[in-house]
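Note that one protein chain of the assembly has been removed; the remaining protein chains are unaltered in position.
Per-chain numbering from 1; labels A, B and C assigned in written order.
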């Protein structure tokens, strides 16, 4: 195999500076698509590989326009964007080398609405590659994932790379809400896949260590909840109000106080609460964004029932109405043993000898929808972790990871592709 | 006295369509200033009559620019706006007729961040004069107050109007929030006033009835509160978070649960709660906008102490930090008997015979700062109410008032000016 | 008039040492009955003057037995107690002096479940007349009221006392929960009364001052609320529980956070919350004792509706059931002008010149049921306050009052009886 000229860290940092949230990854996707073409891949994007019928909570037309405009200013290619209307920002690069199995690798591209730390102890700040889009941040390492995908593309497209069959690189939008994988599955892009692999950096796994399988994927639901009350003058006739803000506050406490489950690990979070418009008016409207997660489908079902009661009861307490809209779901999935074994061989082949069989992902990833589809159709699927020391937990404003992990991940995935 | 050509209802409706919140009343103030000049008043605006040193929570430069731009599109005069920089939107029209006492009348111009009802049962919707600025609304009748002020200006500027001395009409911004009166007081505009009168429509007083004195003005403080916690991935390491959203929710409940006071009527309201940025991140920041009111200064002081404890305790519960910023205060004031008596004569002189000596305002009005200054300097001050049947409580999205009250108020105030 | 040998303070202190809660005033009532007989009154007790059909939440048979046993040990007369079965502890002393109007005076006898302060700064502790029944206390001054009643009885029973007609002294149980007056009214004891007077000590009125009329009586309801959930092992299967404790906690916060009323003063209090049986079991039952008060019947009705929603919503949040039982109600009443005028003459006749026309009682008193009955039947009723400096608010564990007020009150009421 030839040398590796691609500057992984530079690419990661370039992506880090331009974080784009779910279904608005216009600059990122354009960069990816352009590079894949350059490397000789057949590239499909947007509606060619996404079926959006059942996607919940797409960004508004205004938000799409604004994101495209911002991407344009950041140098995104107009032609690629034109092929990704309405938030359909998935990119797929495909290359064939004769007959042989189809290998699909998944990389996610979206960022989070997190305010990045400006502390000099935060490397992106110190080294001047912080987010240029205030209020958004690559706080989960998807900048790294995308850079890894492009590096893998470069290495595997090199004539000397030792693989045959079909290589399919999927750059997915909207992993963080759990909404980006399903439209790609619906479009059939996973139906003929023989082997599927996704990889995540970090997750508390130390630098240099490989986990052959991530486990502990949660089943989850993501809800948007609206409480509708009645406004009133807070001093003259507060008794005429129906306080949506207090309904939401009570509900937020109630959701966090939902009982732990003796049979399965669970998580709950009300991540956003927005209520009221003026200090001297009883708030007539409140919105919650929350998520419920559980290690089993049964426990999620219990949690969903209990959370629904909490929301309805909190509304009733204030004489308010409540609407609950499910904005996304995620499922659990299990890696196939065959993929784990191939990964172990791949790791040892490139000198990654610090290997653990499994490690909890501690959250979710909608790559599980892809894994399940591959498995349903008779293929094998896996999800591995590449260790990377972190400066702070995932999703924190001072999150950062050991950039050496980028090259480890590229070596691992490339080697995986080259294993018989 | 001459006929009354001014179309009060049309003016009120025109103002209703363009609601502007505190310190951003550019279109309204421009219209007022232009009209006063037309009627022959000496007009002073902005810094000429406002001393802004101690004003809290002024709108940002961006907000001012945006408001000016919107006002411009709605026909506001560029020259007037240029004389009202940085949210200094007060307007004063003055007219002298020989020696004699100075009479000051106060009218407030600002609107509220309330979403106006679109129901056909809401007159502004049915008659097509609803707010054209979504999310803002004249939900407290200041559109009526401003229209009344302009009608009073017209009538009293007529050569046949029976008054002497100095007439000073003060059109005040930012009554809601209690921040607009103080800079006008600080600028000295009340220092030489012999008689001061303000009027409010509605307040549950039935149409046609006059209350010679509003009482029950609350002492109040308006706070903005920021909770700062620590973000964390809600599934991987929720235990690393410091949940600012839960701190704010707990605080909101705690503030509303503050004890009633056995010695004085009180009010509390958390009108706005805004927390968190993403569903799967522990919220690291939350903002509350709240107000505390009490019928006596002592009771307000008790409420302030107790609310401070609630906020600090709620922060401590989550290991979060809290900052409390007082954004405005209001004081109580009492009308002078002499003003009430003059009002009674004025009312009877124009056939308003349905008179009550006093009526609770049920809220506050920072005209009290003006009243106190006038009284401190030896003048007499009053605050009266003009009955107006309401469709909904003040500050509700379907608030509206009986427009016949407009003419009653104009007759009353004009007659008041003409009483010896 | 003769000298006044009765030792008021000693009697008050004796009563203070033996506080008895609602409907369990066996020792107190026995002492009262015996003394009235001694003074020549016709004495009726228990079922002779109480109709208990509609009384809510009477003490249990066990509680009555225990109270009687404790009273017996404290020297209560067995014969009197035998005439007061089932908590019927009212006592009425009557004396006739020829024809003439019927004058009824009311005194209340019950104590509170409050733990008395042991501080040396608390007079009963320092002077060794503290409660001997741990957990109960005369924390509202009814020990004083009863002592005053007995002193008034002594003075008016003296041959030289200047009154004619019928004098009826009513010693009432269970004022604190608002349940003792109604059965006496139901029994008809107020039906022929021409003039009725009740008196309360303290209420923030300074020592020596007389308020001719207490106002601000609240309308109220007193509720007992039971939440029923489902127990479960708190570690093994917490998800199987239905947490009644959390329902009650949420409800308590929700009740205290009920909006103030712009039209009437209100009060809310959850005074007792008792939930759960073991630390490692999800609580399956919780009880709340709460009260709702409002200055008007309308506002109480609003409060009742809103509180009901709060309780039902809090139950729903936890999947629990809720039962609400109203345990007592109180009503407002207004003193007749004629009674106030007679009181003023009475006060001045005995040198009590520090007089105010009215003063807020700041709470309630079910003497209002008696007042209303008297007024319905054509009589006149009044409720006055005798000032007494306090060491702490009513119902606090270190509550105490200036004992000089006792004699003031005796003089006032005696003089009232002697006014034509």
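Keep this in mind: a contact is a pair of C-beta atoms (placed from the backbone, for glycine too) under 8 Å apart; a residue touches a chain by one contact, two chains touch by 3 or more.
Treat the numbers as computed from the prediction; the structure is a model and nothing was measured.
> Quick one: which of C:89, C:146 or C:250 touches the chain that's been left out?
C:250
> Among the options B:94, B:108, B:261 or B:285, which residue touches the chain absent from this view?
B:261
> Touching the hidden chain in the full complex, which residues of subunit A are there? Just list them.
253, 256-257, 259-260, 262, 265-268, 362
> Which subunit B residues touch the hidden chain?
233, 235-241, 243, 246, 250, 253-254, 257, 259-263, 282, 299, 302, 306, 309-310, 312-319
> State which residues belonging to subunit C touch the missing partner chain.
Considering the whole complex, subunit C reaches the absent chain at 112-115, 135, 139-140, 176-177, 203-204, 218, 222, 230-238, 240, 243, 245-246, 248-250, 252-253, 256, 267, 269-286, 289-291, 293, 361-364, 393-397.
Here is the rule we use: only the chains that are shown with their structure count from here on.
> Roughly how far is subunit A from subunit B, centre to centre by C-alpha average, rounded to an integer in Å?
47
> Taking the mean of the C-alpha atoms as each chain's centre, how many Å separate subunit B from subunit C?
Those two chain centres are 46 Å apart.
> Hey, what residues on subunit C touch two or more of the other chains?
Where subunit C meets two or more other chains at a single residue, that happens at 253, 257, 259-260, 262-263.
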